[in-house]
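Missing here is one protein chain; the remaining ones are kept as they sit in the complex.
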Amino acid sequence: MNYFDLTFYVFAIGAVVSAGMMVFSRNLIYCAVGLLFALASVAGIYVLLGADFLAATQLMVYVGGIVALLLFGIMLSVKFTGVELRTGTLQMLPGLMIAAGLFLLLVRMVFRTEWAVNQPGEMLPTTSTIGKRIMTDLLIPFEIASILLLVALIGAAYMARRERT
Amino acid sequence: MLLHFAAPFIFVIVAAAFIALNLLISRLLQPRVPSAGKTTTYECGEIPIGSSWVQFNIRFYVITLIFVIFDVEIVFLLPWAVVFKDLGWFAFVEVVIFITILLVGLAYAWRKGDLEWDKPETGKFAREAAPQLFEEVGMETRKPVQEVTL
Amino acid sequence: MMAVGLHHFLVLSALLFVLGLLAVITKKNAVTVLMGIELILNAANINFIAFSRYVDTDLDGQLFALFVIITAAAAAAVALAIVLNIYKQMRSVNLDEADTLAG
Partner (left out) sequence: MEALIQALQSQSAFFSQFSESLLALIFFVLFGLLFATVAAVCALVFVYLERKVSAHMQDRLGPMEVNTEIPVLKKIGHGWAQTLADAFKLLLKEDIIPDAADRRLHLIAPFILFAAVIAAFAVMPFGEKLVVSDMNIGVFFVLAITSFSVIGVILAGWASNNKWSLLGGMRSAAQIVSYEIPNGLVVLVIVMQVGSMRFNDIVIAQSGGILNWHVFQFFPLNLIAFIIAFLATLAEANRAPFDLPEAESELTAGFATEYSGFKWAIFYLSEYANMFLIGIFLSALFLGGWTSPFGSLFGGFFDQPGWQPIWIILKAVAIVFLQMWLRWTLPRLRVDQLMYTSWKVLTPFAFVAIFGVGLWMLL
């Protein structure tokens, strides 16, 4: 086993264990912490796949942004005593069965399919390529993304503000 | 390239180990005499009322929300900044449009007061409460302090 | 044990996907459901990037993943605002109790 494989297993186990913590923990803050570590491990997986820019994006947007937003969301939506900081679960057994079935199906599909695998090349910095692609053939999605962000900002701020008045 | 990313990862592990070791040393050296008074939540000597896991001001959420949107914008602009020298005018105009659209969002939040925090009213005490207090103790009422605007 | 390749990443992605799905279908609290959705999006992103490295060796997959992350950020912001509004209306964010459509 070489270092690449070892690192993969470290991050994969890290991601799965923390995702499991997120799913099975009843305390909302623990769920958020589980999600945090799962997202950070996924950033490690991105690095192993040669996506350096995306790994840093993952840390910046998810960890610094979305998880912080979720933590604020949790703190804003719990009842006053702290006892209510727990989340109940519904239909755990059928849920587990569906999830296990789906997982087996996916794994079967992964191993049955003949992927047209190319020999991966050397890992190169991706940032300038991403920049050029965004500025040329992905120009429309790039501009539309700004409109999406604008709409999200105005919509979310409007809805959140209604509570204050 | 993987080696470049291995370094910070190992630094994280080493930093965690460093703290753990120091905490362990501290644990071995320190006295441990817990008592009810010590382990009570600190509230300036009062007995704490209720849990502190209470609800928060919605402003914290709105500020974080605006942050997330602009964070994403910075992520989008970084690849552009790297190739800006090579691409020239065309890329510049595209980004000006991109930023202008998002600045509309900032202007909206600004206009609607999402970026405001509650301001303490300067001079309120001098205007309202103080004259009454002075009267009660039989002193001459003073003029309210000039309001300080910043 | 074979050397880590495309299959390993796909299986990891499948595992994260079902864990996210489990959170979505079993949790009562709306914020936790949102966390499950974020996990599902991440599983999809692993697939995109793995394919972009092992199958289609240009950066299409990575670019797609970049747009997914951005959309996820916008979605999380709006979804949490909706959750906060539900909380304001019902004094609860449990999805099984939020069953009225009337404002």
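A few points about this structure:
As written, the chains take the letters A, B and C, and residue 1 is the first residue of each chain.
Please note the rule applied: a contact is a pair of C-beta atoms (placed from the backbone, for glycine too) under 8 Å apart; a residue touches a chain by one contact, two chains touch by 3 or more.
Since this is a predicted model, take the numbers as computed values, not measurements.
The hidden chain, counted over the whole complex, makes contact with A, B. Screening A:Leu59, A:Leu102 or A:Ile154 against the full complex identifies A:Leu59 as the residue touching the chain left out. Contact with the chain not shown here comes from a single listed residue; of A:Val16, A:Ile29 or A:Val107, that residue is A:Ile29.
Among B:Ile19, B:Ile97 or B:Leu133, only B:Ile19 touches the chain that is left out of the view. Residues of chain A in contact with the chain left out of this view: 2-3, 29, 33, 36, 52-53, 56-57, 59-60, 63-65, 67-68, 71-72, 75, 82, 125, 127.
Within the complete assembly, residues 1, 3-16, 18-19, 22-23, 25-27, 29-34, 38-44, 48, 51-53, 56, 59-60, 63-64, 66-67, 70-71, 74, 77-78, 81-86, 88-89, 92, 95-96, 99, 103, 106, 110, 115-120, 150 of chain B touch the chain that is not shown.
FYI, only the chains that are shown with their structure count from here on.
If the chains shown are joined wherever they touch, the resulting network links each chain directly to all the rest. With centres defined as mean CA coordinates, chain C is found 27 Å away from chain B.
Per-chain Cα centroids separate chain A from chain B by 24 Å. Along chain B, residues 58, 61, 65, 68-69, 71-72, 75-76 each make contact with two or more other chains. Among the residues of chain C, those touching two or more other chains are numbered 69-70, 73-74, 76-77, 80-81, 84. Against chain B, the residues of chain A that register as touching in their complex are 4, 7, 44, 47-48, 50, 52-53, 55, 57, 60-61, 64-66, 68-69, 72-73, 75-76, 78, 80-82, 85, 123-125, 127-128, 130-132, 134-135, 139, 142-143, 145-147, 149-150, 152-154, 156-157, 160-161, 163-164.
The part of chain C that touches chain B in the complex is made up of residues 69-70, 73-74, 76-77, 80-81, 84.
Chain C contributes residues 1, 3-12, 14-23, 25-32, 34-36, 38-39, 42, 45-46, 49-50, 52-57, 59, 62-63, 65-67, 69-78, 80-85, 87-88, 91, 93-94, 96 to its touches with chain A in the complex.
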